[in-house]
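Note that one protein chain of the assembly has been removed; the remaining protein chains are unaltered in position.
Labels run A, B and C following the written order; every chain starts at residue 1.
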Amino acid sequence: MQVLYFAWVRERIGLAKEQVETNATTAGELIAELSNKDPRYAAAFEDLSALRVALDQELAEMDSPLENVREIAIFPPMTGG
Amino acid sequence: MQVLYFAWVRERIGLAKEQVETNATTAGELIAELSNKDPRYAAAFEDLSALRVALDQELAEMDSPLENVREIAIFPPMTGG
Amino acid sequence: MRIRVQEDPFNYGEIADGFGAGQLETGAVVTFTGIVRDLDTSDMTAMEIEHYPGMTQKALEAMAQDAKTRWSLQDVLIIHRYGRLAPGERIMMVATAARHRNEAFEAASFLMDYLKSRAPFWKKEIRGSNDGTWVAAKTEDEDALQRW
Partner (left out) sequence: MRIRVQEDPFNYGEIADGFGAGQLETGAVVTFTGIVRDLDTSDMTAMEIEHYPGMTQKALEAMAQDAKTRWSLQDVLIIHRYGRLAPGERIMMVATAARHRNEAFEAASFLMDYLKSRAPFWKKEIRGSNDGTWVAAKTEDEDALQRW
């Protein structure tokens, strides 16, 4: 699965995107999996309430299923406008 | 007192302004006085709820006192914007 | 603060573009423009706008001042035309500049509600060769003032 990071999530992890092999069934599970892999992820994902996700470029919830999803993006709350 | 008329009030009376000698103490009294004077005024002032007044170029009520007022304007509800 | 009552057309784009320029505290600008339209019968040839010359400028200034008291605004602009306008022409514009979007939106909306029912303008629709029909004030416009 293609995983994208934006804003300070991107900066803390030190990557804009990566290809990840995972069996996670939800966005939340994937985040937990990555947090266990490396302290940089753990630091970026420390406060789940400060994270938002998009699945295949549509806003989604932490418990939205990853089935058939090709691209997941993880980022802070948006500040457009 | 200078009396001004606008929009269909002006058209029904057939005058944009006139000088009126009056002892009326309120706008409402002046309107009643003018209505008695001539059927054109009576027609213009038929429905009091459809009239608005300004005293010395400030919006006022029908029972606002005319004391020291030099100019009164009588017109339909405004339709600006 | 800039308030203009005029017969001539105004250059909306240029005025909107210049409004709020150089004010470093302004984060939000809202503009509203009213356009002569013909909804009902599509045979309107013109709109005639009458106003009360001695009162109009003062009334608009008082409204703008009122808006500045209610909201923290960096700037306010009102332009309103009178005379004969063709369908598609711009009748008036309002612009507000504030730090935050809510202030700019609310102040512009407030000014429009007051302009509709408290500024001394009267509109007449001209159709073909007849004398024209005065636009009736709407109850909903009067009611809109209740929220302020």
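Methods note: a contact is a pair of C-beta atoms (placed from the backbone, for glycine too) under 8 Å apart; a residue touches a chain by one contact, two chains touch by 3 or more.
None of the values given here were measured: they were computed from a predicted structure.
With respect to the full assembly, the chain omitted from this view is in touch with A, C.
Considering the whole complex, the residue from C:64, C:112 or C:126 that touches the absent chain is C:112. Those residues of chain A that touch the chain absent from the view are 4, 6-8, 10, 54, 57-59, 71, 73, 75-81. The chain not shown here touches chain C at positions 11-14, 16-18, 20-22, 24-39, 42, 87-88, 99, 101-102, 104-105, 108-109, 112, 116, 144.
Operating definition for what follows: only the chains that are shown with their structure count from here on.
By the count of C-beta pairs in contact, the leading chain pair is B-C.
Chain centres here are Cα means. That of chain A falls 48 Å from that of chain C.
Averaging C-alpha coordinates per chain places the centre of chain A 70 Å away from that of chain B. Counting only residues that touch two or more partner chains, chain C has none.
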